[in-house]
Every structure is written in structure tokens, then in C-alpha cells.
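As you look at this complex, bear in mind that one protein chain is not there, while each of the others sits in place.
Let's look at chain A:
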Amino acid sequence: MGTYLLQIFNGISVSSILILAALGLAITFGLMKIINMAHGEFIMIGAYVTYLMQNQFLHLPKSLFGLYFLLAIPASFIVSGLVGFVLERTVIRHLYNRPLDSLLATWGVSLVLQQLARNIFGAPNVDVKSPGWLDGGLVLSQGLQLPYKRLFIIALVIVCLLSMFLLLYKSKTGRRIRAVMQNREMAESMGINTRRVDAYTFAIGSGFAGIAGCALTLLGSIGSTLGTNYIVDTFMVVVLGGVGTLVGTAAGGLLIGTANTTLEFLTNASLGKVLVFILIITLLQWRPNGLFNISSRSLDD
């Protein structure tokens, strides 16, 4: 019994990680339609920011060490967002409506960023020591323990989803973003500076990738190729959920995450992955536009 309960929790936990990693992409790919192959590297940047933050706190009194992680979350958002902003301003703005060019360009950028990370931090992976208050877990019964780290990530995802929803649908900024993404010419003629909106939309998307990187330090080690492990999965989540919808991204992540863990439990890790891909392909045959598709005039360009 405990085994199955734990497996359900594992499914939710893996889903939460996928959703977190895909949130930024839901904006840059989902809304802006940029095939951003460097998305994984923004995750990596967030992870390395967390590592640097940890190193700073090593010099401070021990009692403060546990706080570094709370500071690392906004810091990784800001740094990844800034790098995203620069990337948009220098490269991507020249490539709107040229998806294949932007694919190649961002792939190149991802290679550059990876090598840069290797030059700065060295080739060996680094370890981020998680704060003490996240060690251990919630013991429900004998042998059934829910790690605090995973509970924390689930909570973080909910907070991120909520704030992104508020940002996109309840704020002035969000209204501008949606206006530009839905009808650029009309938005321009209404006096919106679309160039600027593009830049900060991309920066926000990259920032969310940074938060994902920060959370990933709790689970594994940090290396220059951290992002490449997630790039395929995150695209899957966004495409399956339906390009351009926040609910879709959450649903896509939840479906892939639970399918992944369940099938892995029933078969094994390699076969489980294969079955998940088959499932995704089948679902996309049935609903080519993803689970949650907005069929509106705006997408018909």
C-alpha cells in the first residue's frame, strides 16, 4: 500500500519538476513562438547562481546559511532574466518570424553558454549543499516518507504558476504582453512599444527557467550540461499541453510526469521513456494542437 501511495507522490513530484522547467518555455515558445534551444542553459545559469549564492554564505555565520536558498530563488530569476534580456536584444529580435534561423542561432548560443560555464566553473560538476531545513522528510507511516525537498518544489511550482497567471492575466504588463503576442500591428497602432514588450517578455520567460535551475540543485549535481537533460522534456510538455496556454503546460507536465513514473515503475526506466514518447505521439495524432488549444483568431496568422 505504502509503495503505491509513494508512487503517486513520485508522479506528482516529477510532474512538478517538469512543469517548473517548462514554465519559462511556455512563455518564450508558447507565447512568443521562438524555438529557444538555449532554454536549458537558462536553467543551468539559475543553478550556478544558486551555487555562487551558497559560496557567498559560507563566509557568513553558520546560523544564516539556511537562508541562502531563499535568496537564491529571486537571484537566479534576475540573473537568468538579464541574460535572456541581452540575448533577446542582441540575437533573437533579428530573428522573429524566422523559426528555423532562431532554432540554429539559439542552439549556437546554448553551446557558447555551456562552454562559458565550463571555463568559469571548471569541467567537474559542482555540488550545492541544500539548506538544513530541507533535509529529511515528512514521515506519514513506517517506510512512507515524503522528502521535504520535493514538497518544497511542489509548493514552489504552485507559487510560480499562480504568479505567472496573475502576471499574464491580471496585470497591465500581462495585458500588453498578450496584446502584442496576439496582434502585433494592432498593439503597435495602440501605442504599445512592442520591441520593449518583446524584450521583457523573453526576460521573464528566461527568469522562470532560472528558478527551475535553482530548484534542480536540490535533486542532483550542477554541470554545464544540466539544461540539455531537460530541453526535450520541456518542449514535449509545452507541445503536448497546447502551445500558448498556461493550463495546457500544467496539464502536459502532469500527464508526462505521472505517465513517466508509472510506466517506469511497471517496466523499467529505458522502456518507460519509450512508452511515454509513444503515448505523446499518439495523443498528438488525436489532438495535433495539444490538449488545451485556444482556437482563436489570434493564433491564425
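Couple of notes before you dig in:
As a working rule, a residue touches a chain if its C-beta (ideal position, glycine included) is under 8 Å from a C-beta of that chain, and two chains touch if they have at least 3 such contacts; residues count from 1.
Heads up, the rule we're going with is that contacts and distances are computed from a predicted model.
For the chain that is left out, the UniProt protein name among "2-oxoisovalerate dehydrogenase subunit alpha", "ABC transporter", "3-isopropylmalate dehydratase small subunit" or "Aliphatic amidase expression-regulating protein" is "Aliphatic amidase expression-regulating protein". From the options A:Q54, A:S76 or A:T261, the residue with contact to the unseen chain in the full assembly is A:T261.
The chain not shown here is touched by just one of A:G84, A:G223 or A:G248, and that residue is A:G223. Those residues of chain A that touch the chain absent from the view are 3, 6-7, 10, 13-14, 17, 35, 99-100, 103-104, 107, 115, 118, 123-127, 129, 135-137, 139, 143, 145, 147-150, 219-221, 223, 225, 229, 239, 243, 261, 264-265, 268-270, 273, 288-289, 293, 295, 297, 299-300.
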